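With one protein chain held back, the other chains of the complex are shown just where they sit.
Right, chain A next:
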């Protein structure tokens, strides 16, 4: 089985986001970019499945600006076999919407015929949590979102999902789209020799036009604003004072 893993280049999760003064968006010039944390988990999972003999090849794909190549190289250094870069924007501030990403991924799936697509549950920039589900819909495949355990068993996969009430186990028919949650695994770091080796691994360069997919947005961004600021309150001296404040000032207990 071949596993396809879509990886997104996003602002590093440690960076404090700055909203631009003119409300046009978030400032992404000269900030540290990394692989979406959930996608690292998906890449790790795919590599582990290959190591366990459940998969033969791990193909990673990224859609966006050409700098997404760096994200793909990271995935290759972790152990993915091959990469596909689909350039769909010139400006780092352009975010390709999940629907367009899903259409491009569908075109890649049609070409590559993987047995499973392993994606992240959510991109930490747009916080959409949509692409995997949309891809499954377009393919007419089964979907298992928010996975914290995946076991492939012939033509089915058993997936444990993180849901509001706790956990749910489902059995999905393969091929399937599975989106991964935080507790599936701990991604490895790429070693220096593997980073060197990754430079020689194949990386195919395509454009959205090659697949005939229209990536123009359906959602017009009217404005981007700062959330209401929360001011720090006071430091209380003791538990007694805290209880007093909660009872008599805030009136919440």
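To be clear about the criterion, a contact is a pair of C-beta atoms (placed from the backbone, for glycine too) under 8 Å apart; a residue touches a chain by one contact, two chains touch by 3 or more; residues count from 1.
By definition in this document, contacts and distances are computed from a predicted model.
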UniProt protein name of the chain not shown, from "Acyl-CoA dehydrogenase", "Membrane-bound H2-uptake (NiFe)-hydrogenase (Group 1), small subunit", "Electron transfer flavoprotein subunit alpha" or "ABC transporter (Permease)": "Electron transfer flavoprotein subunit alpha"
Full-complex contact with the absent chain, from A:35, A:85 or A:144: A:144
Among A:16, A:32 or A:200, the residue in touch with the chain that has been omitted: A:16
Missing-partner contacts on chain A, residue numbers: 11, 13, 16-17, 19, 26, 97-99, 102, 121-122, 124-138, 141-146, 148, 158, 160-173, 181-183, 217-227, 230, 232-236, 238-240, 242-243, 245-246, 250, 252-253
